[in-house]
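Right, I'll just put the structure down here and ask away after.
Here the complex is missing one protein chain, while the rest keep their positions.
And now, chain A:
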Amino acid sequence: MEDPPIEECEHDDVNKTEQDTQMEESKQNNKDVEVAPALIAVHPTQNSVAVSVGSDLRVFNVPEDCAVTLVDESGGASHNDSIRAIKYGANGKLFVSAGDDKLVKVWSTESWRCISTVYSEKRVSALAVSNDGLHVCFADKFGVVWVVDLPGVDGSEAPLNRKAVPLLGHYCSIITSLEFSPDGRFIVSADRDFKIRVTVFPKKPLDGAHEIQSFCLGHKEFVSCLAFICTPDYLQGILVSGSGDSTVRMWDVISGSLLDTCEVGAKAEQLKFDTSEANCSTVTDICTIPDCTLIAVAIQSLQGIMLLSCNLPSETLSVVKVVSIVGENFIPTSLGSSISGGLLWMVTGASKLSGSDHSSLSRVKVISGFRKSSPDSLEQEPVVLGDCEIPGGAKLLEKLQGSISIDEKVFSAAAEAVKTAMCNLLIKKQYSVEKRECRKRTRNDKKMR
């Protein structure tokens, strides 16, 4: 069999330097990939607020106005690497955390004891808890969603370290987000290959989820976040998703059809005066404000959040307002809200910033004004609260942030690092034909002649 002619790379010297720079680039890229964004989650009744930065998990009890000490006597390991997902589940009775340390920890929110530690084979990228609190699902970077059953919700049972079984898989794709539908019928998984998959959550999850309900296809870049809008009229929930293609899209999960698209990146660009930075309008997080049809969107370059409204009868999305943060550098890395609080909680921060001493600092801010006087209008305009106005005040900030006042430069560096990390992880690298051929030459699987 004759070999097809190979395109020769022209100059060997040029190749060497190209390869050297490629090696350096990939080392730098690996470092940047390690940077993990700070995350925030709010208890459904705002009983507590949790922030994770790196391997640090911080919780504040709002009604009792005190910091929470986590108790981990489950016998399992403690978090020792960046936490990548946190969530409250089962109507607030449970809290789960998981990440790069391949540990999934389940906590009781009453006693804040760890009731279970599950070991994952790969780094965990997304988490979801079933509405009845009986199952926790977690997804890894290889595209497999695992499920583990929980012994019982009251933390008085002896902590058991359960083994997870595979539930479903996205072939070799990083899963970025996992959500259960409000009625518990479906589990939705989003990946970096632009796909959203809606799967029927079976009665016996440990046997695997075989029945795919639909695929929601339409995004042109990796899907970064998912959320469900749930109102009394639409109990099954409407799915919204954010993506690297700078859009937020609305879907019907039963049929998988795209209901509407909102070009949030373009709208954010309109607000900026300098267009020097291209391609930085990835949607990083979305959060639905319960009981109204508002969606808060965090965009990579936006200092603040964009509010979208979802008109359910006409099934359309539109931009309502942009709430800007003035006076400090604040690009949210994560959003959270409670059902009754009427507040939107935001956090910014990152772990493992190279060259920085501030390895686990975060900044928390709150926007208020989401209590509704009627389904169509808000009581008051959304406004960014000052530090002393937020529930828990200085004590909460000290616990969740790690410190009361922080140098602003920390957060601009954090935002940059998170942006680079996300791009490197989720956007497929494009190489020119020459580069690809050169890369093939350094493959080590060629047979010796």
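We adopt the following convention: a residue touches a chain if its C-beta (ideal position, glycine included) is under 8 Å from a C-beta of that chain, and two chains touch if they have at least 3 such contacts; residues count from 1.
Convention: contacts and distances are computed from a predicted model.
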* Identify the UniProt protein name of the omitted chain, choosing among "Alpha-endosulfine", "DELLA protein", "tRNA (guanine-N(7)-)-methyltransferase" or "Translation initiation factor eIF2B subunit delta". => "tRNA (guanine-N(7)-)-methyltransferase"
* Asked: Which listed residue (A:E34, A:D193, A:D291 or A:E315) would be found touching the missing chain in the intact complex?
  -> A:D193
* Structure fact -> From A:G75, A:G208 or A:G393, the answer for touching the chain not displayed is A:G208
* **chain A residues touching the omitted chain (full complex)** => 1-5, 144, 166, 168-169, 171-173, 193, 195, 197, 199, 203, 208-212, 214-215, 217-218, 220, 256, 428-430
